[in-house]
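A protein chain is absent from this complex, but the other protein chains hold their places.
Letters are used for the chains, namely A, B and C, taken in the order the chains are written, and counting of residues starts over at 1 for each.
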Amino acid sequence: MRHIEILETVFDPCQIQKNYQQKSMQGKTGYGATASFIGTMRDFNEGDDVAVMELEHYPEMTEKQLNTIIDIAEDKWPVQNTLIVHRVGEILPGEPIMLVVVWSAHRAAAFDACRYLMEELKHRAPFWKKETLVQGDQRWVEKNTDGHE
Amino acid sequence: MRHIEILETVFDPCQIQKNYQQKSMQGKTGYGATASFIGTMRDFNEGDDVAVMELEHYPEMTEKQLNTIIDIAEDKWPVQNTLIVHRVGEILPGEPIMLVVVWSAHRAAAFDACRYLMEELKHRAPFWKKETLVQGDQRWVEKNTDGHE
Amino acid sequence: MNIKVKYFASLREQIGRSGDYLQVSEPLTAMEVWKQATGREYFPDGLLIALNHEYISDDVLVNDGDEIAFFPPVTGG
Partner (left out) sequence: MNIKVKYFASLREQIGRSGDYLQVSEPLTAMEVWKQATGREYFPDGLLIALNHEYISDDVLVNDGDEIAFFPPVTGG
């Protein structure tokens, strides 16, 4: 099972995770581990105060790439269910940018797959961030930082 | 910041995470990464169907050990906030057993610290599980499986 | 032969449009498409190419009806 959602308005990651689990895993008791990651917009980046961020994407390719990385994760680990939610459009500090949740029988698989999806999403999914600084300057974020920074 | 909670009744991990974040990080926008892990009771273990589980603990020591592992995590990674919730008492399949959430500026720290807390909790926190199988037999879970199984 | 070309993010802003429709008489490599569509000889370092929503290298052939996209390194997540 999987669900991918691209949202243009602010979302509540905990609520989405809860609702999706209730809907998709009704009555299922074979999963023991749920690992999740929420990316939230910070009010700073590379030493500057950021006022707002514009997130652009390439819709058809986004969907395809996210499905591909879930396919690979399902091949590598015994994943039972995956949820990926990503914001696009105008995002303010403190607002969630993305959510990745993985359900599995065992914790190692859940943790590893969740992190893998996160890293691969950052490397492959066609999203681009443009920051507007508090001082008013605009700039494209040029490169995703390494996950092991 | 940190919060540790031992609960004797069923809890909603997503709701607790959401409420705790709202309460403790009101107005904070410097964290970019939230990694969480939920352990849920499965309806099987070591090839047998499990009907119910009794979780015993050593209250004063539990609190002390959980504080110690959070101290160590805070030394190792730039963790901004930590939430650990653990059930005790009678638990049914599908019910959450535990929740670990870590907030940090960067995702690597959040992931690493969350997993570290999870593994250390399993190794050091004085909890014990007793399973009642569907057939009626009772048995103590003898050993926690390795996180990298 | 029709090829749909798309540009995203900072590249879209530099080029000043979000895409082009290219009419060509024979299949071109991705690099040839880049040169014809943008009129630029230089292919920026690190620029990525996707053909029908999959990543490709600049020597892959683009055919009739294909959609090719050029964009800077992705920064989602």
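To be clear about the criterion, a contact is a pair of C-beta atoms (placed from the backbone, for glycine too) under 8 Å apart; a residue touches a chain by one contact, two chains touch by 3 or more.
On a predicted model such as this, the values are computed, not experimentally measured, just so you know.
For the omitted chain, the shown partners it touches in the full complex are B.
Only one of the listed residues, B:R42, B:H86 or B:H106, touches the absent chain: B:H86.
Counting the whole complex, the residues of chain B in touch with the unshown chain are 39, 55-58, 60-61, 64-65, 86, 97-98, 118, 121-130, 140-144.
The definition used in the following text is that only the chains that are shown with their structure count from here on.
Spacing of chain A relative to chain B, judged by their CA centroids, is 22 angstrom. Mean C-alpha positions place chain B and chain C at a centre distance of 48 Å. In chain A, the positions touching at least two other chains are 39, 118. Residue numbers of chain C whose C-beta contacts span two or more other chains: 77.
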